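Read through the structure below, which is laid out as structure tokens, and then see the notes.
Note that one protein chain of the assembly has been removed; the remaining protein chains are unaltered in position.
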Amino acid sequence: MRSSLPLFPEQASTFAERVDALYYYLLSVSGFFVLLIFALIFYFAVKYRRRSEGEQTPPILGSIPLEVAWIVIPFILVMIMFVWGASLYFTAFSPPANAMEIFVIGKQWMWKVQHPEGRREIDELHVPVGYPVKLTITSQDVIHSFYIPAFRIKMDAVPGRYTSIWFEASKTGTFHLFCAEYCGTAHAGMGGRVVVMKPSEYEQWLRTGAPEESLVAAGGRLFQQLGCSGCHSQNSIARAPLLDGVYGKPVPLQSGQVVLADESYIRDSILLPQKDVVAGYAPVMPSFQGRISEEELMQIIAYIRFLGEEGPEPRKTTR
Amino acid sequence: MEGNGALAEQFDDLAQQHEAASLGMWVFLVTEILFFGGLFAGYTVYRAAYSEAFREASHHLDLLLGSINTAVLITSSLTMALAVHNAQEGRRRALVVFLLLTMIVGAVFLGIKVTEYTHKYEQDLVPGIRFAYGGPHPGQVQLFLIFYFIMTSLHALHLTIGIGLLGVLAFLAWRGHFSADYYAPVETSGLYWHFIDIVWIFLFPLLYLIGTH
Partner (left out) sequence: MSPTIAIPREHYLNVSYGVKSWLFTTDHKRIALLYLTTITLLFFVGGAAAVLMRLELMTPQGDLVQSETYNKLFTIHGVIMIFFFLIPSIPAVLGNFLIPIMIGARDLAFPRLNLASWYLFTLGSIFAIVVSVMGGVDTGWTFYTPYSSTYTNSYVVPTIVGIFVAGFSTILTGLNFIVTIHTMRAPGLTWFRLPLFVWAHYATSMIIILGTPVIAITLSLVALERLFGVGIFDPALGGDPILFQHLFWFYSHPAVYIMVLPAMGVVSELITAFSRKRIFGYSFMAFSLIAIAVIGFFVWGHHMFVSGQSVYASMIFSFLSMVVAIPSAVKVFNWTATLYKGSVSYQSPMLYALGFIGLFTIGGLTGLFLASLGIDIHVTDTYFVIAHFHYIMVGGSVMGYLGGIHYWFPKITGRMYPEGWAKFSALIIFAGFNLTFFPQFLLGYLGMPRRYHFYPEEFQVLNVMSSAGASILGLGYVVPLIYLIWAMRYAAPAGPNPWGATGLEWQTSSPPPTHNFEETPVVTQEVYAYGMPEEDLKDGR
């Protein structure tokens, strides 16, 4: 399949082409300056080689115009790099609204991948080609990093918080998945495969294997079991904010700040409820730290995300 | 050569030596600011994230003892300044007296600190050694106390070293080592002592005065 001496990675995501374009720009600029400096040094060192011991050199002090030139021109060149790179980065952190969300949990030394429809994987990630996929990532223990070179994306898995990145695979095939943050003994082995399939095959794959609860259904079940509905419902005696439609909306806090109710906010509300108390409510919610696993957290988040939305199903991945 | 033969051979004259000693101490104090600075930075980050828990935890500190200690340390800075002044004037006996006074006042500070730490131990509020907290958000209360203990004990360590330094100086002063021409070690030690005082001036409100008005 690949040659035994690959020199350049495959492009398998829409992002990859854009990254490579910037890379070529940088290669050109760097190549130009390296050649220029090497050539000048070589030329001067030969042309002005010492011919006699006593020879005098002219008293050249410097040149302000030259200094200005070789400050301004490089500055402009690197500003292009900055703007271009920043715009790419911003894109990587701005998933489209219709992106399908997949949850990833890293632990020593494996990747646990959770599809919203219920299917789980270890060290593998199956995705459909041509659809935006947003990964919400965390770690159960130490810092890891989820890296797919062919997509040109990487994001750290940090214990205690969520990180996320998105991609859209642009061709089918199998690609490397690596852990890219040193995490202990078997760091080098914490890898696997990303399998990009045609959408119809992906749908089929989702349905095979042992039937699993969808994340939303599991989350709904937990919401009852752990007692969340005891306070967070219409008929409750305790005053707790209702969670219908809260996901993705701004929430005013006791402190006067307004935060966005994203995955991290929901997670913190469950584990560190004193951290961001909603305005007008008392800080009486107990913490679930130690009573809920990362997988269960993701299930509840998926459930809360769809509370109050139209329709019982999680968003469809294919038309 | 004037003075007590105190000119080191790398220097051209006492003025240069004095300038070097002072600059050296200032540079050292800058490193100390950055050293404590890392702790202040970490503390600030957590306080901003967990203001409620930190306020709660701060109430468990002994405000009275902390305030007394602040007054004690400021007093020691006064005695230290007087020591430096007397050194500049060449008054040997007064110099020794004020150095010893500063040491004693510093020791009082440490004594009060030990008392506070003992109380915390009895209240099960020493993270890593004896900690049990029944109130809300124990994790963040523990974080506050970790910073409390590390910052104040680092400060106390510096104070202890300062007391030792002053002890050496008092001994040398008693032996007539300093004069109106040569007193740079006293002055630079004074700088160090004042720095320790200033660190406490920042620590006290940050740790003890959260949420009080």
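Read from first to last, the chains carry the letters A and B; within each, the first residue is number 1.
Convention: contacts are C-beta pairs under 8 Å (C-beta built on N, C-alpha and C of every residue); 3 or more make two chains touch, one makes a residue touch a chain.
Remember, predicted model here, so these are calculated numbers, not experimental data.
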Revision key, fill the gap. In the whole complex, of A:149, A:173, A:245 or A:283, the residue touching the missing chain would be A:149
Study note, to complete from the structure: Of B:30, B:114 or B:168, the residue touching the omitted chain is B:30
Check your understanding: If the hidden chain were put back, which of A:22, A:253 or A:292 would touch it?
Key -> A:22
Practice item. Provide the residue numbers of subunit A that touch the chain removed from this figure. Key: 2-9, 18-19, 22-23, 26, 29-30, 33-34, 37-38, 40-41, 44-45, 48-51, 53, 55-63, 66-67, 70-71, 74-75, 78-79, 81-82, 84-90, 92-93, 108, 141-143, 145, 147, 149-150, 152-156, 158-161, 163, 165, 176, 178-189, 272, 275, 289-290
**Study point:** Residues belonging to subunit B that touch the chain removed from view
**Key:** 8-12, 16, 19-20, 23-24, 27-28, 30-32, 34-39, 41-42, 45-46, 49-50, 53, 127-129, 137, 139-140, 142-143, 146-147, 150
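Keep this in mind: only the chains that are shown with their structure count from here on.
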**Study point:** Inter-chain centre distance, subunit A versus subunit B - centres from mean C-alpha coordinates, in Å
**Key:** 45
Practice item. State the interface residues of subunit A toward subunit B in the complex, per the touch definition above. Key: 255, 272, 274-275, 277, 283, 287, 289
**Study point:** subunit B to subunit A touching residues, read off their complex
**Key:** 49-53, 136-137, 139-140
